[in-house]
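A single protein chain has been omitted; all remaining protein chains appear in their positions.
Read from first to last, the chains carry the letters A and B; within each, the first residue is number 1.
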Amino acid sequence: MPDRKPVESSDPAELRPEARPGARLEARPELRPDLPQAPRRARFDRALVFVALVAIWIGLATVLGTYWVGSPWGVALRLGSGVWGDLWQALAFVLGPTWSDSAVGGMTRPVNLGLQGQLQGQILVHASYTLFEAVAGFLLGAIPAATLPFLLRRLPIATAVIDPFMVGGYGAPKLALAPLFILWFGIGIASKIALVAITVFFIVYFSALAGVRALDARLVQMAQVAGASERSVARHIVFPGAVPYIFTGLRIAMPYSIGGAVIAELISANRGLGYLIQLGAMNFDTTGVFVALVATTCIVFLGNWSVDTLERWLLRWRPPADTKAEVGS
Amino acid sequence: MSTTQSALDLAEPTPVRWRQYAVTVGRILLALLLLAGWKVGADVAGPLYAADPVKVARRIIEDTASGTLLRHIYVTLRLATIGFAIGCGFGVVLPFLLRRLPRLTAAVEPYIMASVGVPKYALVPLFILWFGIDDAPKLWLVGLLVFYPVFIAVFAGIRNVDRRLINMARVVGASEAAISREVVWNSLLPFFFASLRIALPRAISAAIIAEFLVGNEGLGFLIENSRQNFDTTGVFAGVVVSTAVVLVINGVLVRLDRYFNAWRPVDRDMDI
Partner (left out) sequence: MTAAAEPLLEVRDLGKRFAGRAGRDAPAWVIQGLSFSVNEGEFLTIIGPSGSGKTTLLNMIAQIDVASSGMVRFQSQPAPIGDPKALNPGLTCKIGYVTQEDNLLPWRTTLQNVLFPLKVQGRLNDETRAHAETLIKAVGLAGFEKHYPHELSGGMRKRASLIRTLVYDPPVILMDEPFGPLDAQTRVQLQEDLLRLWNLGRKTIIFVTHDIGEAIALGDRTLVLSRAPARVAGEHVITIPRPRDIRGIMGHPDFGTLYQSIRAQVQ
């Protein structure tokens, strides 16, 4: 099949099994070294490492001072009070005077708790902007990308024609296009959504394409022999078979979507966690930078967790070993 | 080649040569269409939003002739190379050290894997705060972005080494160093190359993004500075050159991968 050649030469590196070592590890359990099983000792060691890491953090904050390294309690206080400030406002917005004029509401009003300035809130507000950009861009990029290979399934020539352009798009440094998107869509959320969407698009396209291709031809033939229509072959055989591949792409794309939103915010924005990080850095407010970083990391974990959960739910039919989470991405 | 593809071929008995021809023509047409779309888009959107492809080409030629563009490319590639070397070095050496220390590995592994989730780009303002506005913060970013994929691939590659080959090598009298070099290293080369193919383009793109945020030279600076000066042609020229640099390096990596992994039984196609 000569028209496939270029595809082979340019397979997206991230989507290959070697790039996802976790998958290999699961696939070849017999090659795993039989490490001495000592779970209790390992748990103790891990706890020890955790204590050591926190000690190092405290040590750095104490020795270097909070100008260089935000102290753990400083970060926790800022984060906690910031989140509380947002929650208080949200409750006041939803419940109105019943909350803000109540005894508890009055007492816990951020100002009355002695929280001022940066301690008063806005973490959740900014986080929600970033999250919205990431999710909207993710959906906007992933849905067409996952659909396109199915539409092109019966059109091998069209697939071959667009292939070099798709490979180019995949390889292009999309995050480096951030200024272009800011130029086109302004410094608001639209430019971030567009950047995230285009980043996610190419990753998911190739994983969905691989899924459609890896499909077991015997299953299709069997269904056709059994009299299944083209539509029902697509629906009952091609799609379920491709889902695991699509999820590989989604799992790789998830951190990129949040990363893309944050990068665009770092470059130019007036809201969002990236803006918060930049604001903190400009004011030499290291604790503020730490707080925004912690919030960003939390969002990444939340995103990864959501994709994993959704995948587990959609792929209930798979034998348990296959659905194990992989390292990396 | 996947079996699906052959099934599709059976379903559509088009002569192969005719199809090859159609694909080539189709690609050329699509490329022309995209260029025409760019041109029309630029005319419609106006010079503030989109630069005319002819102007962009002229700008690239002019800047190349004057040497400024080459200087920017050099600065970015230098940054990417040094950062890549640092990240790659740690990413390869650390798993080999951990190989000898299984207890330490078990203890730190969950923390290393968790730190993968920290968005590295978001650390740049912190790096600037800590390390100043010279190369250091940019190198940290590039180094970290390269380190993780390499480390994870090599780490998993070492774990995946066929125990039977290691036993064989021990029986015939190979030292631990010889086993590391011959068996472990060769076994994980495909993993390592797969990670390089992720890491090297990422290093360049990281260098460009770092230059958006700090510094006064390099492709990233060129793009972002042009944007701030409403020089749309400059933005487009920078973006085109950056993309071209990354794509060329991608292509070189594909060739190198083929060359070094020639012993592998099947030339992999892109099926996962």
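Quick note on the criterion: a residue touches a chain if its C-beta (ideal position, glycine included) is under 8 Å from a C-beta of that chain, and two chains touch if they have at least 3 such contacts.
Because the structure is predicted, anything quoted here is derived from the model rather than measured.
The hidden chain, counted over the whole complex, makes contact with B.
Here the missing chain is touched by one residue of B:73, B:189, B:203 or B:253, and it is B:189. Screening B:57, B:133, B:165 or B:256 for touch with the missing chain picks out B:165. Although one chain is not drawn, its touching partners on subunit B can still be listed: residues 162, 164-165, 167-175, 178, 182-183, 186, 189, 263-265.
Note that in this section only the chains that are shown with their structure count from here on.
Once the centre of each chain is set as its mean CA position, subunit A and subunit B turn out to be 19 Å apart.
Residue ranges of subunit B in contact with subunit A, taken from their complex: 1-9, 11-12, 16, 19-20, 22-23, 26-27, 30-31, 34, 49-50, 102-104, 106-108, 110-111, 113, 116-126, 128-130, 148-149, 152-153, 155-157, 159-163, 190-191, 193-195, 197-198, 201, 204-205, 208-209, 212-213, 219-220, 223-224, 226-227, 232, 235-236, 239, 242-243, 246-247, 250, 254, 267-272. The part of subunit A that touches subunit B in the complex is made up of residues 1-4, 7-19, 21-22, 24-25, 28, 31-33, 35-36, 41-42, 45-46, 48-50, 53, 68, 153-154, 156-158, 160-162, 164-165, 168, 171-173, 175-180, 182-184, 206-207, 209-218, 220-221, 245, 248, 255, 258-259, 262-263, 266-267, 273-274, 277-278, 280-281, 284, 286, 289-290, 292-293, 296-297, 300-301, 304, 327-329.
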